[in-house]
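Take this structure, written in structure tokens, and hold onto it; I'll ask about it next.
A single protein chain has been removed from this complex, and every other one stays in its place.
The chains carry the letters A, B and C, assigned in the order they are written, with residues numbered from 1 in each.
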Amino acid sequence: MKEPEVNIALAKKLGLTEEEYQKIQGFLGRMPTYTELGIYAVMWSEHCSYKNSIALLKTLPREGSALVAKAGEENAGAVVLDEERVIVFKIESHNHPSAVEPYQGAATGVGGILRDVFTMGARPIAALNSLRFGNLGDPRVRYLLDGVVRGISDYGNSFGVPTVAGEVYFEDCYTGNPLVNAMAVGLAKRGRLVRAIATGVGNPVFIVGSSTGRDGIHGASFASKEITDESEEDRPSVQIGDPFTEKLLLEASLEIIKKDLIVGMQDMGAAGLTCSTSEMAAKGKAGIEIDLDKVPLREKGMTPYEIMLSESQERMLVIGKKGREVEIREVFEKWDLNCVQIGEVTDTGRVVVKFLGRVAADIPAESLVLGGGAPVYNPPRKKPTYLENGVKSVKTPDPPKDLGKVLLDLLASPNIASKRWVFQQYDSTVRTNTVFGPGYDAALLRIRGSKKGIAVKTDCNARYCYLDPRRGAAIAVCEAARNVVAVGAKPMAITNCLNFGNPGDPEVYWTFAEAIAGMGEACRALETPVTGGNVSFYNEDPTRMVYPTPVIGMLGILDDIDKATSSHFQTEGNWVYLVGETKPETGGSEYMKVLTGQVAGVVPTLDLKTEKKIQAFVLNQISAGIMESCHDVSDGGLGVALAEMCIGNQERKFGFALE
Amino acid sequence: MVTFPGSNCDYDCYHVVQDVVRQPAVYLWHKEHHFDNCDVIILPGGFAHGDYLRTGAIARFSPIMREVVDFAMRGGLVIGICNGFQILCEAGLLPGALLRNRSLRFLHRPVYLRVEKNDTPFTNAYRKDQVLKMLAAHGDGCYYNTPEEIKKLEAGGQVLFRYCDREGNVTEAANPNGSLNNIAGIVNSSGNVMGLMPHPDRAAEAILGSADGAGIFFSMVARFAGLVVA
Amino acid sequence: YERVKGKVFVKKKAGVLDPEGATIQKALLNLGYREVGAVRSGRVFELELETENPKEAEEKLREMARRLLANPVIEEFRVELEDGVKN
Partner (left out) sequence: YERVKGKVFVKKKAGVLDPEGATIQKALLNLGYREVGAVRSGRVFELELETENPKEAEEKLREMARRLLANPVIEEFRVELEDGVKN
């Protein structure tokens, strides 16, 4: 099979610009081989390099006393739970694969984020998700919803991690491009975190887990180009997930870490072998030399290009300790998994790839990675025209006579109605740590051998971000914090998944920059640093962009789990208190949409100082043990919040009387 | 606790036996060939072998299962929970089979069970007709058998638990997965092997929403402490 | 009207990972069936069709497979018609 001729046309086809193509020749001092061009193209894709977002992401607050690993250094940010344990958590998107094949797209999204957590040596203890689809009236949307929920359910349930919380929204802008964000939370012994690093000349490099096929080739750059009709024909490259193998991979990985047999480990996510070898080598300031003839393959006749870019699932790259090779192999044998040494660590600082005895790629690792040679851009910004021509000046009409009917209409709207149909397909109690599962303001997990509890939630009101990206993103952080406070936990840190349209469109990039600014302000005010996350651009279809959707994953810690507060009424005759000031603000609300079918108006005001005070006040009342339940007022306002507190209790239904 | 590759609830059962019922517990790897001085063998929930082919179809051929069958033949107490129940049926230690849920979807929600018999090693801690709150989490929980076998099961008093509503009425509405006669848990004819689809291990502590499930474990302990004749 | 029995066979496309097939192969080898090589698992749907003209029935079956029974992204299908039974 003759490799295609390397030229600027091929470089452009792989998503590289003219300037980037020249830069590559500069780094190599010669023309790149076909495999080398493919490696640069995928490493410099938006998905791996964050080239259009890293400059702004660096402005987010990333330090905090509670943090062990700063964002960007490790696969997932770590928060201190107590003297012996840390919590690892992260959220990632799998939007584009799910638009093409919803079941496998969502399943592999869950598989990928779970690996991100256990590659650090933490056992996953909870999974969450944040899903957005088009209008439920559209049969294709119902097909996507059904496939995505089954994919998440089958993967998480079989793997054995409880899916404990999430959110599902329906908005026309997501019709052609659903958002499937998956989050995972893990617990690790302090000081036993494993870094994604290659050090120690001569240390063995192993590929472990499933064999390699042609799955998802260009998955990374696939995520970096928008859904167009012609992406229909490159479909067989969809990745297929195997939760059973992932469970074995988890147990084997934790075992080699416990037995202190390895130096570093990284999961093979987007761009598979390419990304893991180059990132680990660059971080260790070392080199890696691998021989592709040794990689266990599932298909015949694979080229070095395909092996290096394959995104077959359930695989990890492990840097073992010299001399411990036999013990490492024994562990993987016990769990019936491949474990093949494909090379070793060198001191050349280069990634050298051999195939059939010749060198298919020889690249300086530093030149490939984020923070190294990968390009960094600051695209132009321009305030969107829809914000200029008065979408904000639209007034909410006067309320109709029959407010009872309005409340019922709100409760019936898909964005507010109970999501039990979805979360009853998730196993939310495996591992018997789930105190509050789906249906509560936040999920609450107990920790064996400790009085503490962990509260987690995903949140984002994309309508607010559409109407005012800065305030909308700040509100997303505050709302996630309110939900965690409502169960009695102190907000500690966030992860985020920034779902936006094409960064090449100045109007989209303006909303992205504004959202990052708003998120930063709120995180500083609430002292919840950003521990890391994911950026997903090109979320659009030929007719429109998705709303700016910066999904926040919030982590909170509760010191005494017995003080936790339910989200629903528990006892007759108790007083109901409303904390905070109510103003006539219905801009961008579900009420406005149900009444007028429009998403318009001014987003409710947000005063971060008052927000901080209210959260602290409520936390004090809860830890003083004088509050029985607590619920945040969000979509649908006070009426819906009170109704939810009445019908949410599974054991008994309640009513309320209110002046 | 037998751990198959893909078992998830071995961890949960271990916790209940060790921390709630305060009895010594040990994990048994499915490739092992023997186990000694075990009073009760628990086949936990999970997705042994990924539930590929049929739930429990491959696990029953694990080396340890030969020992489990011998142990059961000698009258040892064996309990299969969820995936464990499916494995016991595939292994022929219990009659019938567990088919896909009627809804064709995985189902996770609280269920209520009525105790049909309390003179057994597994239910002597309960009153007859007591209503228990447990948790169902399965995709293939629809108990099925031929009409003749169902008659034999009912006549032989081998049905221990039936799905019911909160007041204990066995109704179609309370049947979460289509199981015949709302059957949720059965024993073999000699009464020493039990299979149960809902998870008692997830309903053994009040903080998790119900402690009713612990009764099954306490019943087994009572059986050995000679407190109970059954 | 004629009652016709049709069959639709659905399996994963070549090259698409089939974890179930791989797991079954391992299980068969462990049971001592040394001669077993690759195993691929698939589905078969048997449909009874009440149709005026059986020729058109085969095309209808293909259409049902494309729209519902098979997932065109990762699966391929084959259709079979059994001889019509007059009634």
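Methods note: contacts are C-beta pairs under 8 Å (C-beta built on N, C-alpha and C of every residue); 3 or more make two chains touch, one makes a residue touch a chain.
Predicted, not measured: the structure shown is a model, and the values here were computed from it.
Enquirer: Quick one: which shown chains sit in contact with the chain that's not drawn?
Expert: It touches the following shown chains in the full complex: B, C.
Enquirer: Which listed residue (B:V20, B:C38 or B:L99) would be found touching the missing chain in the intact complex?
Expert: That would be B:L99, which touches the missing chain.
Enquirer: Quick one: say which of B:S62, B:N83, B:T123 or B:N145 touches the chain that got left out.
Expert: The one listed residue touching the chain not shown is B:N145.
Enquirer: Which parts of chain C face the unshown chain closely enough to count as touching?
Expert: For chain C, the residues touching the absent chain are 3, 9, 11, 21, 24, 27-28, 31, 33, 35-51, 57, 60, 64, 67-69.
Enquirer: Touching residues of chain B against the unshown chain: what are they?
Expert: Contact residues on chain B toward the absent chain are 53-54, 57-58, 61, 89-90, 95-97, 99-104, 142, 144-146, 178.
Criterion: only the chains that are shown with their structure count from here on.
Enquirer: When I count C-beta pairs in contact, which pair ends up with more: A-B or B-C?
Expert: Greater number of contacting C-beta pairs: A-B.
Enquirer: What whole-Å value do you get for the distance between chain B and chain C if each is reduced to the mean of its CA atoms?
Expert: That pair's centroid distance is 35 Å.
Enquirer: Give me the residues of chain C that touch two or more other chains.
Expert: Residue numbers touching two or more other chains: 19, 23.
Enquirer: In chain B, which residues are in touch with two or more of the other chains?
Expert: 49-50, 52
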